[in-house]
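After the structure tokens below, expect a handful of questions from me.
A single protein chain has been omitted; all remaining protein chains appear in their positions.
On to subunit A.
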């Protein structure tokens, strides 16, 4: 397995270049969205863990309809305010309504149209 798919080091460019099949094979959740936050990438791992069907999540505003728990200054607001982010934050999500400790990696760059949230349980 190539080195760059580790949760901590996977780059935004690599993520953008991957196919859906490649992203589905990753052991952590991946959500990708442009500035308007509508979901463009939702990998199989994330769909399985959240219990949501990928088809019903695609095109939906991520922070408003899917991940309200991240719709605060700790996550959503950072994407609005910081053009460049590569940060790992400890977080608590409500997967299937259970509080679950996770690590989030937030990725954004002024050169890339799409931002990513990586979720490691």
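Following the convention adopted for this analysis, contacts are C-beta pairs under 8 Å (C-beta built on N, C-alpha and C of every residue); 3 or more make two chains touch, one makes a residue touch a chain; residues count from 1.
The working rule: contacts and distances are computed from a predicted model.
Considering only "Cytochrome c oxidase subunit 1", "Peptide/nickel transport system permease protein", "diguanylate cyclase" or "Thiosulfate oxidation carrier protein SoxY", the record for the omitted chain gives "diguanylate cyclase", by its UniProt protein name. From the options A:6, A:58 or A:92, the residue with contact to the unseen chain in the full assembly is A:92. Which of A:31, A:67, A:106 or A:119 touches the hidden chain is settled by the complete complex: it is A:67. Where subunit A meets the missing chain, the touching residues are 50-53, 55-56, 65-74, 91-94, 96-99.
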